[in-house]
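Complex shown without one protein chain; remaining protein chains in place.
Right after this comes subunit A.
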Amino acid sequence: MEDCLAKKMEITVSEAEKRTGRNAMNIQETYTAYLIETRAVESQSEGQCAPVDSLWRRYSEFELLRNYLSVTYPHIVVPPLPEKRADFVWHKLSADNMDPDFVERRRIGLENFLLRVASHPILCQDKIFYLFLTQEGGWKEMVNETGFQLKADSRLKALNATFRVKNPDKRFTELKHYSDELQSVISHLLRVRARVADRLYGVYKVHGNYGRVFSEWSAIEKEMGDGLQSAGHHMDVYAASIDDILEEEEHYADQLKEYLFYAEALRAVCRKHELMQYDLEMAAQDLTSKKQQCEELATGTVRTFSLKGMTSKLFGQETPEQREAKLKVLEEQIQEGEEQLKSKNLEGRDFVKSAWADIERFKEQKNHDLKEALISYAVMQISMCKKGIQVWTNAKECFSKM
């Protein structure tokens, strides 16, 4: 972590701005642009601070960056972006992407993403990432020039591999299982939490009605009037307090969401492993069958049925010269194949080693972050309880003066 970018550079996503422009298809659209500000951290900043550099990026550019990183570093659990569309909303929250609260939370999420990447020992060294932060114009072209899209594995290929791979590393199978379960449980949690928030909102708001009726009632009372009136005011305070409480809780929900999306990043690494392993298995299989063919040709025995064998039987045997030529080709192919297999094996082992190192790093990060999230959630609940006690104690005092 000593060399990571985060230590050398201050990064913030400080502003969000609504923009209109023409997209690739020349259609007018509205989108939000985010201001990224960076400043070099002087190890001993006496006197002036380094100047602040800034540039604007929109969400789709962040997506492009992340895609690039995922493809270029398939053995890394790449930090996720905040959600594209508002999900798991409870009724009062807007599902509108242009809603200022959503934009604000997204701004924080994007900043978090950049900081995560900048703190990653490997990712932070990436040139494209650095340019994303520092060079506004022409960045897109540079990313495309890396040709990373060509390296991307097709979804279909990956799915195929998942089903057909025979001997994946057991740890990855377990990890895949874990990330599926994690996704499922966090989704469930977020859904129920949203419903809980909805209901809690209802409970608090109905208390506001006490405010009005106590006020009306106090009008016809003599001695009881003042006590009722002031108690009613506290009921209004109580009803209003839920807005801030639930807004704060959204940050907790966002922390959970990050790990929900992280689960997908974990899955991506497992998929890559499965792909590589499948590729390896296919290559080994291919090599074996070629060696077999070689043997058959050399000895003249046909051990397996083949169309070639049939045709040669039907249309006559090959000439010895033809057989020689074939053998030679096969032997070349086998040699190539063996070298390829060797390098694939090496690749696979390297992948497993480096992926697993990053996964261990990720696990520690996850445990630390989620613990912090749970603590902050408990602190929020404690604060909510204390506010409740305060309000009702105040109300009780008013009632006692009735």
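Everything below uses one rule, namely that a residue touches a chain if its C-beta (ideal position, glycine included) is under 8 Å from a C-beta of that chain, and two chains touch if they have at least 3 such contacts; residues count from 1.
We take it that contacts and distances are computed from a predicted model.
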Per UniProt, the name of the complex member that is left out, chosen from "Glucosidase 2 subunit beta", "Mediator of RNA polymerase II transcription subunit 20", "Sorting nexin-30" or "glutathione transferase": "Sorting nexin-30"
Omitted-chain contact residue, chosen from A:Ser60, A:Asn209 or A:Ser343: A:Asn209
Residue of A:Lys84, A:Arg164 or A:Arg199 in touch with the missing chain, whole complex considered: A:Arg199
Hidden-chain contact residue, picked from the options A:Leu114, A:Ile128 or A:Ile186: A:Ile186
Absent chain, residues of subunit A that touch it: 178, 181-182, 185-186, 188-189, 192-193, 195-196, 198-200, 202-203, 206-207, 209-210, 213, 216-217, 220, 223-224, 227, 231, 367, 370-371, 374-375, 377-379, 381-382, 385-386, 388-389, 392-393, 395-396, 399-400, 402
